[in-house]
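The structure's right below; bear with me while I get my questions together.
Note that this complex is displayed minus one protein chain, with the remaining chains in position.
Here is chain A:
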Amino acid sequence: MGRRTHSFLIDFTGVILVGLAISMITLGNTIENWFSVSSAFQNLNTIFLSILIEAVPFVLIGVLIAGFIQIFITEEHIQKWIPKNKFLAVTMSCVVGAAFPACECGIVPIVRRLIAKGVPIYAGIGFLLTGPLINPIVIFSTYMAFGNDFKIAAMRMILGFAIAMIIALIISLFVKGNQLKPSALHANANTNKEHHKQKFSQKIWGMLTHSVDEFFDMVKYLIIGAFLAAAVQVYVSSETLLGIGTGVVSSTLVMMGLAYVLSLCSEADAFIGASFRNLFPTTAIMGFLIYGPMIDLKNTFMMLSVFKARFVFFFVALVTIVVLSVLILVQGIL
């Protein structure tokens, strides 16, 4: 029972698993013809898988970064970097988020790891809000979708940044503690001390195994969110939703609701937003463009994997209220 048997067993099991996975393809092709499902469910399944295929690479990159933070960044680093002053900490987190080209799926595991490492909740939320909203790809796609009009793209960034600041500041005043679910809180001080003693190759190994665990913690919530978002697209007509509102407030709420249930990637939602431009005032379109990247159905589920449910519901309500009230206040300049 030496090292050789161990590595042989590992190689052998690995080969078997690869073989099993590949044989699924042929098996799938055979079984495919055994039964049929309704065309609506096939549409649903196609949209569901497309959201997953689109999101999964970003989630994987997110869990790798989270694994990296877990192993290589210590709580002392974090304490050195984050300003003590709440306002400064919120500003810094929003600016870092804006400079960090993340999308809403990839950012959740990163924020979770940062908060577990001692980043205050309000700074983590600031980062979570601006990360997906303000980045070069989003600016570019918004610019293109609105007929090469820079005004909408600029308003989206500026207003989005201001709204993120307000939300993070409110959280800094009213929310105590880190709000992580107990199972998500496992970066304790002794792991860090231990990591210092490890060799670099062990650290890399630790980073990757952490990434695997993080992925399995998170992916089931992503799957549920993606499935519900796909179901909404297949079974709910957007005309019903559009029939609800005509005034500025109600139409803004309708567009925010649409952004929430569609759960589009912030890099791709501008084209959908633009297609409603004629039906609703700019305020409502702005609601769609700013609210969607901050919170949506898919992300609510991903956040539930990280934060206490009470905090997630408080967060969704807070984002909704702040986005709506800011947009109503500034509607004159839109």
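By definition in this document, contacts are C-beta pairs under 8 Å (C-beta built on N, C-alpha and C of every residue); 3 or more make two chains touch, one makes a residue touch a chain; residues count from 1.
FYI, contacts and distances are computed from a predicted model.
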| item | value |
| --- | --- |
| Protein name, per the UniProt record, of whichever chain is missing from view ("Cytochrome c oxidase subunit IVB", "Methane monooxygenase component A beta chain", "Acyl carrier protein" or "Putative membrane protein") | "Putative membrane protein" |
| Which of A:V175, A:V234 or A:V249 contacts the chain that the document leaves out | A:V234 |
| Full-complex contact with the absent chain, from A:P132, A:G160 or A:G206 | A:G206 |
| Residues in chain A touching the chain absent from view | 1, 5-6, 9-10, 13-14, 17-18, 20-22, 24-25, 27-28, 31-32, 37, 39-40, 42-43, 45-54, 56-58, 60-61, 64, 141, 144, 147, 182-186, 188, 190-191, 194-195, 205-206, 208-209, 211-213, 215-217, 219-220, 223-224, 229-230, 233-239, 242, 262-265, 267-269, 271-272, 275-279 |
